[in-house]
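This part shows chain A:
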Amino acid sequence: MTAPGLVEVRDLVLCAGGRTVLDGVRLDVAAGEAVGIVGASGSGKTTTALAVLGHLRDGITHVAGTVHVAGAPVLPGRPPRGVGYLGQDPGASLNPYRTVRAVLTAAGGVRRDRAGVDALLGRVGLPAGLARRYPHQLSGGQQQRVALAIALARDPGLLVLDEPTTGLDVLARADVHRELASLRAAGVALLWIGHDAETLAANVDRLVTVADGRVVASGPPEPARFTLTSEAAPAEVVLAASGIVGGYGATRVLHGVDLHVGAGERVAVLGASGTGKTTLARVLAGLHPAAADTVTVDGATLHPDVRRRTRPQRAALQYVAQSPSEALHPRQPVRTALHRPLRLLRNLRGAAADAEAAALLEVVGLSADTAGLLPAELSGGQRQRVSLARALAARPRVLVCDEVTSALDPGTRDAVLGLLGRLCAQDGLGVVLVTHDVEVAATADRVVVLAEGHVVADGPVPDVLGGDLLPGGVPSHLVELLRPDVADPTVRGTVNVVPSRRAAVTAPTVVSDDSPPTG
Partner candidate 1 sequence: MRWPGTRVASGVLAVLLVVIVVGPLVAPYDPAAPVGLPYEPPTPQALLGTDALGRDLLSRILDGGLPMLGTALAGAVAGSALGTVAGLLAAWWDGRSGRSRWVEGAVLRPLDTLAIVPPMLLVLLILTAFTGHAGLVLAVALTGVPLSARVLRAAAAPVVTRAHVEAAVARGEGPAWIVGRELLPLVAGPLVADLGIRFVAAIYVVTAAGFLGVGPSGTDWGTLIVEALPGVELAPLLLAVPVVLVALLAVSVTVLADDAVRRSRAVLA
Partner candidate 2 sequence: GSPASAPTVVGSGGGGAAESLDPFISGTPSDYARNWTVFDELFAISDGNPLPRLAVGVDQGDGAFTVRLRDGVTWHDGSPFVADDVAYTLRYLASPERPVPHELTGFLDTAQVQVRDPRTITIPTLQPVGDPAMLFAGAGMRVIKDGATFAPGGTAVGTGPYRLGAFEPGRQARLTRYDAHWDGAPFADEIVVISLDDPSARVNAVRTGEADYAADVPFTVARTGAGGDDLEVRSAGDTQRTSLGFVMNTTIRPFDDPRARRAVRMLVDRQALVDRVLLGYGVTGNDLFGHGARYFDDTVKAPATDVAGAKALLEQAGAVGAPLVVRSAEYEAGMNGSTELFVEQLKAAGLDARAEIVGVQEYFAPDALAATHLLTFPLGPFPLDVTYARSAAFPTLALNDAELKTAVATAFSTPDEAARAAAWKTAQAVMADRGNWIVWGLADTLAISRRNVAGIEVRDSAKYPYLGKAGLA
């Protein structure tokens, strides 16, 4: 199984409806080697990975080239044996209609008994008690590991991993990275796709870069970069919130969160998935009902419901939502997106509004022509800038940004974060940066760490994020902070099974006894 030259892709050309998707890809994976593939979105990473599995998605046709796995051709449609596959989205990969045990009993085409299933779970670091659950009753990390267990059920010599951690929060990501590291150590070859070269670099032997369906670079990875910045402490406080309590129905998500932001200060709110970061941001924005009037901007108390806030209050606190593709109306041009707040919050119309819109676009680094385009005609980074411009149109004092960079590739992400930094410095704008990404948090002035709806740390970036790095680039100190079993013993044992609003990110609010015993 582990003969040299495990995977040989030679001059592979795949087309989709006349368009070339893969244009002469050449790729080798040796037995036991870990190869990473990076590239921009749409560059053909997934298509390559699936080709290695002998699978072409509907609409893709094989034009030329060969793919051999363990010496046997796999294209077209002859899936190799002994190759495990782990998809991008663990939540969607698992059969939602079967329990973990039912799936694992027959996984890999072999029947196994109870002990066999438990052993398989053990291999990926999961307790046997999980076997009775359905996929939606698992956290994202647990789902990912069950999927891994299914892939391992074939006893593969090669694992094909397609962005296995994109949907996961810091904790789950660290867990998965740990598992993969141990597999790699056990001699399983990995073909690992990601769009984040820095994270991948720490985990593979060799990195291949794909662009427009072609392999453009190949070589050993560069070491991880991790910069911690900290600026001077700010003066006057623009946003102050104290004792924020909020939840959904009877479930309480925020248990008295305090937050203050100074003028020109960037405060990152960091936390695992499902800890209530978005809820917090929405309470601040007046979009989610909160228990009491707990938010003040420049000393003035804001009504908990945005519709009951005065016009200047609405303008003073602006909220930039998570996904740039959802934040803009797909059928409205950028001009409309900017004109509406100008008209409603600043009473600008016609030529005055046009001029102001152009100025806003310039501020966020976009050309004035952008005004006529639809969101679909913009790149992700451009879209995010338009959202920012729309928020800035109100001339806010505070900007609450919810994961504004999570959907962006590293280059665009840095540009957007840079822009925010500039705005803080120039206009004294206070920024709340909600994120689950440590690297994003590292660009702020101060970090507030949220776990289980409690603030568990609040301080300058180096204090909170310093220390050793775990595989996957997560500071070990932070992992300690986020482990909630330490935080509140009273809620132990009640696993939150509220279906997440986004299927990809399902995480338990409390990790109970059957959480990974790590290692």
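The candidates were selected such that all candidates are chains of the complex that A comes from, given by their letters.
In the analysis below, a residue touches a chain if its C-beta (ideal position, glycine included) is under 8 Å from a C-beta of that chain, and two chains touch if they have at least 3 such contacts; residues count from 1.
Model, not experiment: these values are computed from the prediction.
K.L.:
Using the contact rule from the top, which of the candidates 1 or 2 touches chain A in this complex?
P.N.:
By the stated definition of touch, the match is candidate 1.
K.L.:
What does chain A use to touch candidate 1 in their complex?
P.N.:
Chain A residues touching candidate 1: 248, 285-289, 306-307, 311, 314, 319, 321-323, 326-332, 337, 340-341, 344-345, 390, 394, 501.
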